[in-house]
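One protein chain is absent from this view; the other protein chains keep their places.
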Amino acid sequence: MTGRDGMVESLIYTKPVSLTERATHYCPGCTHGISHRLVAEVIDEMGRRETTIGVAPVGCSVFAYDYFNMDFAEAAHGRAPAMATGLKRVSPDRLVFTYQGDGDLASIGAAEILHAAGRGENITVIFINNAIYGMTGGQMAPTTLPGQKTTSTPSGRDIEMHGFPLKMCEILSQMDGAAYIVRRSLHDVAHIRKAKKAIRQAFEVQEQGIGFSMVELLSSCPTNWGISAQEALTWVEEHMVPAFPLGDYKVHASINAGKKG
Amino acid sequence: MTGRDGMVESLIYTKPVSLTERATHYCPGCTHGISHRLVAEVIDEMGRRETTIGVAPVGCSVFAYDYFNMDFAEAAHGRAPAMATGLKRVSPDRLVFTYQGDGDLASIGAAEILHAAGRGENITVIFINNAIYGMTGGQMAPTTLPGQKTTSTPSGRDIEMHGFPLKMCEILSQMDGAAYIVRRSLHDVAHIRKAKKAIRQAFEVQEQGIGFSMVELLSSCPTNWGISAQEALTWVEEHMVPAFPLGDYKVHASINAGKKG
Amino acid sequence: MASGYIEIDEELCKGCELCTTVCPKDLLEMALDRFTPKGYHPAELVDPEGACTGCAICSVICPDAAITVYRFVPAEKAGVS
Amino acid sequence: MASGYIEIDEELCKGCELCTTVCPKDLLEMALDRFTPKGYHPAELVDPEGACTGCAICSVICPDAAITVYRFVPAEKAGVS
Amino acid sequence: MQTEIIISGFGGQGALFAGQLLAYTGLDHGLHVTWFPSYGPEMRGGTAHCTVILSDDEIGSPVVKNPSAAIVMNIPSLEKYEPLVASDGVLVVNTSLIDRHATRQDIDIIEVPANEIAEELGEKRLANLVLTGALIERLGVLTIEQVGKSLGNHIPEHRRNLLESNREALQRGAEIAQRAVQPG
Amino acid sequence: MQTEIIISGFGGQGALFAGQLLAYTGLDHGLHVTWFPSYGPEMRGGTAHCTVILSDDEIGSPVVKNPSAAIVMNIPSLEKYEPLVASDGVLVVNTSLIDRHATRQDIDIIEVPANEIAEELGEKRLANLVLTGALIERLGVLTIEQVGKSLGNHIPEHRRNLLESNREALQRGAEIAQRAVQPG
Amino acid sequence: MGKELLKGNIAFAEAAIRAGCEAYFGYPITPQTEALEHMSRRMPELGRVFLQAESEIAAINMVYGAACAGVRVMTSSSSPGVSLMMEGLSYIAGSEVPVVLVNIMRGGPGLGNIAPSQGDYNQIVKGGGHGDYKPIVLAPATIQELIDLTFEAFDLAEKYRTIVVVLADGSIGQMMEPAELPPMQPVRAFDGRPEWALTGAVDRTPNVVSSIYIDPVEEEIFNLKLVEKQKQIEAEQVRSHKLWMDDAEIAVIAFGTAGRIAQTAVRDARSQGLNVGLLRPISLYPYPYDSVREVAEQVQRILVVEMNGGQMLDDVRLAVEGRVGVDFYGRMGGVVPLPDEVYEQIQKTYAQRANGR
Partner (left out) sequence: MGKELLKGNIAFAEAAIRAGCEAYFGYPITPQTEALEHMSRRMPELGRVFLQAESEIAAINMVYGAACAGVRVMTSSSSPGVSLMMEGLSYIAGSEVPVVLVNIMRGGPGLGNIAPSQGDYNQIVKGGGHGDYKPIVLAPATIQELIDLTFEAFDLAEKYRTIVVVLADGSIGQMMEPAELPPMQPVRAFDGRPEWALTGAVDRTPNVVSSIYIDPVEEEIFNLKLVEKQKQIEAEQVRSHKLWMDDAEIAVIAFGTAGRIAQTAVRDARSQGLNVGLLRPISLYPYPYDSVREVAEQVQRILVVEMNGGQMLDDVRLAVEGRVGVDFYGRMGGVVPLPDEVYEQIQKTYAQRANGR
């Protein structure tokens, strides 16, 4: 409709079709919501909503299937990569992705993610690293930083007792089957935009059958960190980014590769 | 006793005390026997037979406890690192080691080994990589080489179907908690000697409380490879060594470090 | 003259305040005078001078996809309809 | 004069032949004339000329710790008793 | 004699703590008590409620169908619990977040603008205690003084500095309850 | 009529294959059969044995306590099965690896230097068939010809070139059994 | 197609293939490994999916994933491996996708040994995973039955959207016996996948497969739906095999391998003039309670034979309800009872038959 001064009103941004209308149960300011949005936007843009199957984890994003407007399965805790493998093998022309938290992927599901990557399983993994077990109320995750207080490390993560944070990009990039392994952050607009590009790339890697792709997203959990949404993003930037360097850890030769950062 | 020509007979080598008298059930020429011997020799030399606790895996070496002359536990398949963690945490001044095959450690037990390394669990892992599931009769292991025929990859391991061999040293050396991660081979006398040195180093790392140590030993399985013991060693040299490069993958700064090879 | 504006869906907004920190024109505020059905103070566009450019930066950070962004573009540049 | 010799425990030897491939003096052979209790032909030291140096290389590769190695050393070099 | 109280609201509104306070008070004053929460951050964003039972006899079930009293802190809680309160029971409604009236005629309904009062007291998280004060005033099982005393015994160390404003919140709630007209 | 045969030796001596051959022969010639192995390379270095049952009726248990016949290929097998063979049963002993004699008087004992014969035939892995030939000769349930024929039907492709030496091994075993003096 | 001499493990794997099984995920474990090995050769050659998983946990969750896509899928394992599948099985039950599992049981507990056992009866039949659910459990006693039940298992799994477990012991996995394989069924086309399956939401609202019902009331409704389904299964799928029961004064009850061993013993007893009958339950869930009850009403005493410490025994006693005495003979830890031992027990039970409970 043409408006004043010969200008027309143009819709620049609205909720992607790959998300349902439903309000999420996430806490205010939780970056799970941003991740959902980015994935949905990418799937919208690729025109794959009807040919994508998602696998939800056990974690705060357990109800992801209520928010993504596409076929979805709910996995057992940590087993999403195995479930996705089953789905993908029998439906190779569907896009299959898992959406997993750090407890789910790096702790209980460590074997499944390692082997999915090792097999070069042609799936995409969206990995939400918020350095905590969100859903169960804030216990230590494998990615919890040294010294970080959680409900199961009340005096801060003691590396003598609980060891060091696991760096999943670094580990999985060692796998020959891994095609695209990158880490991005959601702590500000610029980084969110980069994260979206990486998600797009990851799904394209799958579409082209190049192999296993994973995008790790440094994320916030204001509720269990006990700070505001904005403070939480600052915490991501100031504490998580140094501990989990952003970058492209593995980019298969046949990908029109992006650069570090 | 003084003999002819003023010479005395001196015992140069005999079965180590840390091994029992029992004959093993291993197939003729199987390098499990060599690994056992090396570990036992090292424990003898360190004088730790009485203060060492071993953990046997499920695999051909399931009866390791019959052959090692020391306290031993038998773990569930793949869970030796968790069991060793339990043992070590409540008896921190004991030497605790696991002895694990590639199926046990790299397949079903992938999560447990990854996390033991990540925690910097102060245990030693002897990892027998023979590129096959010996005990169950020769199925594909995570370390089976591309193209290698096994009873579950009858036309050779197809990387499209089963992905790439897992390189555990490369993966585990990514863990901050890992103190000593090296790969050696048992295919000839010179390499066997190097392997022993590494095993010694690994136990010393534990004794000094530096962190997680693992020695991967490229090994043979003449029975399931269907070749003679000698041919099997040649196969290790010619096929496994190129695929799994020997070397020191992680040597913690506080270790009087050895060099590559 | 505003070259854009946004709408905030109050069913979705959880009052996290993130959008208010990123708007380059500082046009977003929390509506402390009311609650959303979920009990939060929603964000609202306060743009008396029509400064919103429709840059969509706010929507990039909104975790709840609560923000819809419109821009006024020259008719010739706009897509069909 | 032999400067060493070995003993092979036939309860342990499984006839894998590995020792026979590594002896620098080529002194080890499989005893095809007999079986061990487990049914293998054991290895044996065939050293008519006393060439064994007691170098212990054979024992390094033996998977079954079946080989015991002795060496003749000057009395003064030998340890106590 | 057994009194069952349900306190229900959004997660974060302090329903669980208010219930614990009542349970502690009961225990401190010689009653059998149970406190039973709806639990689990796995239900993030949903409602949180707890059931407190105060009794002079051994308590069987820690849950009941028809409680003697309920505090409802949001609309879903009102919808769920208004019909369940036992006849002649007490229903305390947080009008700050509930824009409709309870309709039952056979129970004692107290409307409390708890959030507003709490904000007046300078600490919006005190709404739960305002409501609790109102309930206690009408329930007749424990007194505001008893609750205030137990609060002093059991308040977590790091919140001890807030003890006075907590007691004030209880008091303000009680006052509202005194002023409110009894229905029927 | 039901005949139960146990064949036992070290792993690798071909006890399992010999048993399968008997089962195939039974099947090819209209009998009910079962073949039941001790299994699992998890018992590397232990003994391997199998039980074959040939019957003109439905077979219940695939295992029995007192078999009609046994082939024992090493000392542990002799010790285990000699006492178990049913009275009037047949026991075939591989004297190449067993340096003592079986002692039972109520069974038919055949001593066969199977490894030596096999090595004469140029293929030491044929000892199992030499022993099988001896058993068949005495058992009276199947004939050497039948077994030889079934061997032709079921021998794996890659071993087909060995068919003739396999048959020869059976034959040699049978000859020994013909020559051997019946005890008692 | 005539009878071939088939080893149990190969037989059930091939039967699954013939039933149109489109994907197999598994992990080696004695005494079922030959099934995995057979699949590793056959599935790729038929253009179907074979994958050796990194563990039984991964295997059952891959199975779960493939089942969500609406294909016929199976796994097989043995006791310790099956223990690792308990969480996955509970999830599968909680989301009603059809799955076939073959458990070739071995001696336990723990690592135990690899010998034939029936020690997982309770685990499989009573529910080793958390929560209320019951898989259909079928217990073959011969290779032919193993083939037929595995073949049918896929139909049952789909008909009821349930787990079907074929429960056999190591001797059935390892034994060779003549049997006939069914003809090859075609694999279902992508378009023919069930409407609830995750195939991509083309022209329809999205499908979700989940085992969550966060509201207990909804979970209860779901649980009651499962109960309803169980009632239907109990009405339709009870199977057992009776032999020589007509004039029996005592009955032997045994399943699987114990059943066929008992059959020999009962035949021997018959030939000695003892009036003994045999009841061999084939479906362990749904359990043939009615048949056992009928037997209990007819005979004077019952002997239960199992290769465990007396697990099915409870189900027998639930049906007998004290009507007659129930004796038990069990061998544990991988020991397979011999017909002679069972025969001896039959004699004892027979001698006791007039003595009541």
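Each chain carries a letter (A, B, C, D, E, F and G) given by its place in the written order, and its residues are counted from 1.
We adopt the following convention: a residue touches a chain if its C-beta (ideal position, glycine included) is under 8 Å from a C-beta of that chain, and two chains touch if they have at least 3 such contacts.
Only a predicted model underlies this, so the values are computations on that prediction, with no experimental measurement involved.
In the complete assembly, the contact with the undisplayed chain comes from G:129, out of G:8, G:98, G:129 or G:339.
In the full complex, chain A makes contact with the omitted chain through residues 58, 62, 74, 76-78, 103, 107-108, 110, 133, 135-137, 139-140, 142, 151-155, 158, 161-162. Hidden from this view is one chain, which touches chain E at 20, 23-24, 27, 32-37, 39-43, 59-66. Residue positions on chain G in contact with the hidden chain: 57, 79-80, 82-84, 86-87, 90-95, 105, 107-115, 117, 119-120, 122-123, 126-133, 210-224, 227, 308-309, 311, 314, 317-318, 321-323, 331-336, in rising order.
In the analysis below, only the chains that are shown with their structure count from here on.
By C-beta pair count, the most extensively touching chains are A-G.
Remark: chain B and chain D have CA centroids separated by 26 Å (rounded to whole angstrom). If each chain is reduced to the centroid of its CA atoms, chain B and chain G end up 39 Å from each other. For chain A, the set of residues that touch two or more other chains comprises 24, 26-27, 62, 111, 114-115.
Counting partners per residue, chain E has 42-43, 45 as the residues that reach two or more other chains.
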